[in-house]
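To keep things clear, I will list the structure first and then write my remarks on it.
With one protein chain removed, the remaining protein chains of the complex are shown where they sit.
Up next is subunit A:
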Amino acid sequence: MARIIVITSGKGGVGKTTTAAALSMGLAQRGKRTVVIDFDVGLRNLDLIMGCERRVVYDFINVINNESTLNQALIRDKRCDSLYILPASQTRDKDALHKDGVERVLTELADNYDFIVCDSPAGIEHGAYMAMYFADDAIVVTNPEVSSVRDSDRMLGILSSRSKRAETGQEPVREYLLLTRYDPLRVANGAMLSVDDVQDILSLRLLGVIPESKAVLSASNAGIPVILDRESDAGQAYGDMVARYLGDDVPHRFLHPEKKGLFSRIFKG
């Protein structure tokens, strides 16, 4: 039985799709059978970040409408055998995503996978609701910034009152915080909310802190999930995040500005 993870936030542009790509690749690399679904109908970004946009034939909505089978629509990742991508439709309107259809697809996937990662669209409306409804776990992606933290808190309210788990009185959705685009230098200068500031407000399980990093853009340019860039700070931070999600006790890194030595200060300055 697969575990369903939603990557959600409320606010757009905070790093959900980047995270969905990294998490699903990270899980698959550890041998977990993983499928990542793009719920962002109309925008379709995930396949670009995964680098498989030219292999998209059918999409999630085609499967929901019985215009294709699940196997016809699933794209196997070229780098990792246990990872599949179910792309979103670029053309359909959002109402094509409905609860019965989503449930049928998730149920069909659940038998064959360990993890189903749902990449939510922005907002707190229909698409985001569909992405979170069946979730067992929620990774709330948040930037250290007023509107993002506020939207995350609203999303937490929705998860705890309107998810299937809430409605059917099951154990609540397990909620994790992932703080992204974190700039330790600005935090040290008091110009950016710190992890502790955000946790004072949201108080969730902290799954990770992903630094603001040039590696993210360069990975998205190349269609390679940034977690595969092991040299980069963001790649390593995402690697730690996956390990933590699977239960490893990994200390948080990249929280503080890099300390420069005396010599680099004198000679580089």
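The rule is simple: contacts are C-beta pairs under 8 Å (C-beta built on N, C-alpha and C of every residue); 3 or more make two chains touch, one makes a residue touch a chain; residues count from 1.
Here, contacts and distances are computed from a predicted model.
Comparing "Cell division topological specificity factor", "Formate dehydrogenase", "Carbohydrate ABC transporter permease" or "Ribonucleotide-diphosphate reductase subunit alpha" against the UniProt entry of the hidden chain yields the protein name "Cell division topological specificity factor".
The residue from A:M192, A:V209, A:I227 or A:V242 that touches the chain not shown here is A:M192. Per the touch definition above, the residue from A:E125, A:E167 or A:D200 contacting the chain not shown is A:D200. Those residues of subunit A that touch the chain absent from the view are 145-146, 149-150, 153-154, 157, 161, 186-194, 197, 200-201, 262, 265-269.
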